[in-house]
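What you see is the complex with one protein chain gone and the rest in place.
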Amino acid sequence: MTVKDAIKEVGQAVIKDKVFLTDLDQAIGDGDHGINMARGFESVLPKIAALADDNDVAAALKAVGMGLISSVGGAAGPLYGTAFLRAAGACKGKTAIDAATAKAMLDAAIKGIQDRGKAQQGEKTMLDALIPASDAFADGIKAGKNAVECLGDAVQAAEKGVEYTKKISATKGRASYLGERSIGHQDPGATSSTIMLTALYKYLKQER
Amino acid sequence: MTVKDAIKEVGQAVIKDKVFLTDLDQAIGDGDHGINMARGFESVLPKIAALADDNDVAAALKAVGMGLISSVGGAAGPLYGTAFLRAAGACKGKTAIDAATAKAMLDAAIKGIQDRGKAQQGEKTMLDALIPASDAFADGIKAGKNAVECLGDAVQAAEKGVEYTKKISATKGRASYLGERSIGHQDPGATSSTIMLTALYKYLKQER
Amino acid sequence: MVGIVIVSHSSKIAEGVKEVALQMAKNHPVYTAGGTADGGIGTDPVRIQEAIEAANTGDGVVVLADLGSAVMSVGLAKEMIDPALAKSVKLANAPLVEGAIAATVEASMGSPLAKVLQTAHDARNMDKVE
Partner (left out) sequence: MVGIVIVSHSSKIAEGVKEVALQMAKNHPVYTAGGTADGGIGTDPVRIQEAIEAANTGDGVVVLADLGSAVMSVGLAKEMIDPALAKSVKLANAPLVEGAIAATVEASMGSPLAKVLQTAHDARNMDKVE
């Protein structure tokens, strides 16, 4: 179980769903979310592979953030870029992540997305997957679950969040141009967030 | 004395002052007024030369207006274009122009410029040459002068109008971006208007 | 569908706005009249007229323009087209890029002329705060 492998799994999952994410963005945006995210991780993965094998989680996440910032091109670039940088800031010096640290990283990422994009829950963005995920993670901790179990709960909550984005209209990002017409479509960013959480969970569960 | 020759004189005078007008526009605008106006008349003059020699003043002025509209490129295009079209409308069917008709044509042109550009006197535009010119023309008529004499008075008033534009700041057109900083510079459009009136006056005086 | 016409002093601006707007609404009738006929910076009422006629599919046209003299050229272009069409051609009192994108998306949803015009106008209030 290494941070480098974890990032590789996450990146490959995003790249695999490139067309799916692009199709989602086609419906309520400019049709590039999958292209953007795939380009981002295509640029990030070789950089991660080249990192030292010291399992410096913060250094690896910082590399992801910087890589996404300079390659994604769409709103998801500054948003996920900031999220990964902030998550890195919440695990400085760590080579293993416990549940409390993981939760702090997730919340730092969410805070970063909100600082950058000024959105709240319910505006049909990636936050509608990530905030419920964080809440579920917190509940897991309270119930005494370990980090991987908490992440499993978080993934389920994120999936429900994605479903919820179908029911609401967008008030942030390009989909907000469509207003009410965005109802019925799931948010691409909420979907890519869930894809990343899911890939991480699968990797950690199988490695455990 | 023909309308075709009169237009040729006017056009050549503008073309001759291309650099001067451009320099004026360089100081308080985008430095193209002379280029615009010269391009306009370069396109107009061959069309005028090709017209029938029936001295149909309205037809000739209409050709000038349409030609300027499709070739000038700057604000002066729609403004002078409209002015010439409206002047044509005020002399339909005429082959000779008396003072009253000339005044009506000048006023129709001014009205056209105002309909198009929504400017008033005192905003540092071509109107600051043309409106005083019209006023002087009217005074000449009242004093019993003929059309050419009235035009001579109009030219003098237009020249004073150009001087006046140095003292005021622009509130219409590109020079308005400079606000107070436009004071001290004469308006390119007021100058080109005066150049046209002067060329017409010289031609008519010499032909008389 | 309400057609969209983008009028700019620069053909680059006009083409760029079109490409960004079409990203959000593939195949929508968006036409440009950028720069002068000879490729310089300026506006050309004749090309604006042609763009309006091309953008018209019967439901009206919303025109976006950049600077004051472009506005005058639009005014002239409207006087040159068929008066019946001219009635359903509206210049948006809106910022060029922001208004054009919002209006194109609105038009692509099948909204009527007045709604598309309003959406363009509302782009005046778009806030850009880091």
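For reference, chains read A, B and C in written order, and residue numbers begin at 1 within each chain.
The definition used in the following text is that a contact is a pair of C-beta atoms (placed from the backbone, for glycine too) under 8 Å apart; a residue touches a chain by one contact, two chains touch by 3 or more.
The model shown is predicted, which means the values in this text are computed figures rather than measured ones.
Considering the intact complex, the chain excluded from display touches A, B, C.
Of B:E9, B:D32 or B:D187, it is B:D32 that touches the chain left out of the display.
Taking the complete complex into account, A:T82 is the one of A:Q26, A:T82 or A:S169 that touches the chain left out.
Only one of the listed residues, C:S8, C:T36, C:Q49 or C:T104, touches the absent chain: C:S8. Across A:I15, A:L51, A:I69 or A:A104, the single residue that touches the chain missing here is A:I69. Mapped onto chain A, the interface with the missing chain covers residues 30, 32, 36, 39, 69-75, 77-79, 81-82, 116-117, 172-174. Annotation for chain C: contacts to the undisplayed chain at residues 8-17, 19-20, 23, 34, 41, 65-68, 71-72, 74-75, 78, 91-98, 101, 123-124, 126-130.
Even with one chain removed from view, chain B keeps its contact list with that chain: residues 29-32, 118, 174, 177-178, 181.
The working rule: only the chains that are shown with their structure count from here on.
Averaged Cα coordinates give chain A a centre that lies 65 Å from the centre of chain B. Put simply, the C-alpha centre of chain B and that of chain C have 31 angstrom between them. Centre-to-centre separation of chain A and chain C, using mean CA positions: 38 Å.
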